[in-house]
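Note that one protein chain of the assembly has been removed; the remaining protein chains are unaltered in position.
This part shows chain A:
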């Protein structure tokens, strides 16, 4: 439990944030500002899990609370708009890091739950739905039971080798349930679905129990920046639970056919994914991806073929997930003064100006701060190692 001396936030003194900033001799604040920025950057580079099996194929349902409390203006302009904006960013990043996974969105208000979008692997539909949802009104109370039930009914049919997850963005402090939620929690735990909650107001006991029983995480946000950080924690594939089975999944790799108007054999045809689209009209296209099993046409990948059920992907989609399986080790941090060699960053050829430099443990080359962040966030492979050893 907490120490008895720690005062509650409303009892404590003011946080003297101005004392953090210190001026140097010439009166400039640049050194301290740089230091603060640097610390913020370093927080983002966290250690890898090591050799842990990850759940790469994920089926995630996001439940967004659209009840009365979402009209509160503590997040600008109001909680709903801010949440939906961050959700769009989350959907983009999620499909970037997990290209063969799927997302579905559920909203809950007025003691009911509605499915905004079904489980799908294409980000465009979700982002369009999220943009439209900004205009919806926030009324009533959310229902945790109904939203969990709706998500569970779809997830229980998913094959065993996938990682089934639910992420709830919960802003209200109450929930209105038609039945005993603890029974539902037991059922969800039995189906091996992992539920995580991001709270916008305060800690709610039922959420604590829900996440503890199912093995998820529960966090309450401090401000918008913290909200974004917490959402991004869910983008990375989670360690797979020991009970998930591993199996060989049958997938198709269709060829992209580009036909131009001058080809005599090219005939315009409909794509199967447009049969259900209500926006625009059915579009005739000349080229596309043809399913290797049933020759149905699709305009975009990844998609599950509606005719024969085969999952269609392209090889780069699988390659995008490789960096999760072979994560890059964190570089060792040393001071510039102690380094004897030439003071140039190996990757960008710039002079090493910052007082901290980073060394790769494998190839022993030094990198500057910017390159270290870039390598770990985006590149996922060390330029120095690529030169000494040509194999991947």
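The rule is short, and it goes like this: a contact is a pair of C-beta atoms (placed from the backbone, for glycine too) under 8 Å apart; a residue touches a chain by one contact, two chains touch by 3 or more; residues count from 1.
Operating definition for what follows: contacts and distances are computed from a predicted model.
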item	value
Protein name (UniProt record) of the chain left out of view, among "Septin", "Actin-related protein 2/3 complex subunit", "General transcription factor IIH subunit 3" or "PIGS transamidase"	"General transcription factor IIH subunit 3"
Given A:110, A:217, A:299 or A:321, the one touching the chain that is not displayed	A:321
Which residue of A:74, A:96, A:118 or A:333 touches the chain not shown here	A:96
Of A:142, A:238 or A:252, the residue in touch with the unshown chain	A:252
Positions on chain A contacted by the hidden chain, ascending	53, 56-57, 96, 161-162, 240, 245-258, 260, 292-293, 310, 314-316, 318-323, 325-326, 342, 344-345, 347-350, 368, 370-371, 374-375, 378-381, 383, 386-388, 390-392
